[in-house]
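This is the structure I want to talk about, given as C-alpha cells.
Complex shown without one protein chain; remaining protein chains in place.
Our next item is subunit A:
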Amino acid sequence: MSKDQNKVTNIVICGVGGQGIILASNVLCSAVFNRGFDIKKSEVHGMAQRGGSVITHVRFGHKIHSPLIEEGTAYYILAFEKLEALRYLHYLKKNGKIIVNDRKIPPMSVLTGQTKYPEDILSKLNDRGKVYLIDAEKKANELGNERTVNIILLGVLARFLKFDPDTWDKALRENIKEKYIDLNLKAFNAGLKLKSENQS
C-alpha cells in the first residue's frame, strides 16, 4: 500500500449552534464523495444545537474506520466563532491550519458576568498553527445576506483542498435549495478569494 493510500485528512468544523455548520459540513461531504474518497462525518444534533457549542468531525481518505477525529490529528480547523476555535484547538495537528471567523459570540456565563471572554485567543491559536482570520460577516453583509457566512467560510477552506470547481459546484447544488443557489455560489466564490485579516 502506498503512503498516499494511508493518508487520512481530518477536518474539524466548529462554532455555535445555529450558525449553519451542519449545512457547510454536508456540502464538504458531498464534495469529498464526488471526488471518490471514503468518508466519515460525525456530528451531534438536538440539545447541542440550541446556541450551544457544536463540533463536526469530517474524515476522508482511502479507508476510514472511526468517524471521530482524535485530538492532535486535525489538518484543518474551520471555526465559525473565536471562542469555539480555542475550545477545540487541541484537535489540531502540529502546524495545522486554523481558519477562524472574526466573530465573538459571548456565552451566557460571560453575558451574566460569571466568567470573562478570553482576550488572548488569537495568540493561543498562533502558538499552535497557522491562523487565517476571516471577517465572513462583513463579506456576507456585502452580499446582502447574513445567512451566507457558513458558505463563505467553506469557500476559504476550499482553497486548501484543491478540488476542481465543478466538484464544489455540484456539491453546493446537491445541498442547497434552488432558490438560494445563486446567492450561495457567489458566497462560496467570495470565500475562495477572501483575504484574511491578519495577512497582507
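Operating definition for what follows: a contact is a pair of C-beta atoms (placed from the backbone, for glycine too) under 8 Å apart; a residue touches a chain by one contact, two chains touch by 3 or more; residues count from 1.
Basically, contacts and distances are computed from a predicted model.
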{"item": "Per UniProt record, name of the chain withheld from view [\"Fructose dehydrogenase large subunit\", \"Uroporphyrinogen decarboxylase\", \"Fe-S cluster assembly protein SufD\" or \"Indolepyruvate oxidoreductase subunit IorA\"]", "value": "\"Indolepyruvate oxidoreductase subunit IorA\""}
{"item": "Among A:Glu43, A:Asp102 or A:Asp135, the residue in touch with the chain that has been omitted", "value": "A:Glu43"}
{"item": "Touch list for subunit A against the chain that is not drawn", "value": "16-18, 29-30, 33, 38-53, 64-68, 70-72, 83-84, 86-90, 105-118, 124, 137, 146"}
